[in-house]
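Structure incoming, see below.
Missing here is one protein chain; the remaining ones are kept as they sit in the complex.
And then subunit A:
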Amino acid sequence: MANRAVPQRPNGQTPGKICQFKLVLLGESSVGKSSLVLRFVKGQFHEYQESTIGAAFLTQTIHLNDVAVKFEIWDTAGQERYHSLAPMYYRGAQAAIVVYDITNQDTFERAKNWVKELQRQATPGIVIALAGNKLDLNTMRSVQTDESQTYAYENGLMFMETSAKTSANVTEIFKAIAEKLPKNENTNTAGQGRRLVDSAEGSNKSLSSCCK
């Protein structure tokens, strides 16, 4: 199973340090979330390989100096109807990329909603990056760079305009996130586990009430 690589090293005696982080992708369904990840993980755009089962769950490791940062990328369903399920995905995530389409103003508005939600409900200290995708369609742009830049600055987000098609800024945004993530403290899985169970209980209770 892929879950074996959870870093559990309280002794801190390991020479080549591996840090694993959970990163969620949020964004409207057609903004190119999965293309972005596929470009980052497989270095491909549309040229799919058979080995790729799905673009929903992928892992990729990047090296920063002497630290290997392993990203576990969780894709989320972007359709409006599944919006309420998002908290279940970003629970326990250390990083999030909120993606919008620079040619579509609506996707930017929804991205703002997600950012608000993340800042309110997600793990405290979560690193949030805002990605304006489809930079290759610059001529059809409807969201101006200044606008999103100011928004990102005001809300303390990282911001980059990317293109999964030309791979512009794709690796860069992940690298920037990796740099910003705290790599010294150990991820306390037990604590997260508690939180998971608690919130699962909470949500289940609320859910069970609705079908009565």
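The rule we apply is simple: a contact is a pair of C-beta atoms (placed from the backbone, for glycine too) under 8 Å apart; a residue touches a chain by one contact, two chains touch by 3 or more; residues count from 1.
Rule of thumb we're sticking to: contacts and distances are computed from a predicted model.
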| said: Since a chain is absent, check the UniProt entry for it and pick the matching name: "Checkpoint protein", "Rab5 GDP/GTP exchange factor", "Small ribosomal subunit protein mS33" or "Trafficking protein particle complex subunit". | reply: "Rab5 GDP/GTP exchange factor"
| remark: The one residue from A:Ser29, A:Gln60 or A:Thr171 touching the chain left out of view is A:Ser29
| remark: Where subunit A meets the chain that is not shown, the residues are 1-6, 8-11, 20, 22, 25, 29, 33-34, 38, 46, 48, 50, 52-57, 72, 74-79, 81-82, 84-85, 88-89, 92, 189-190, 192-194, 196-198, 200-201, 203-204, 207-208, 210-212
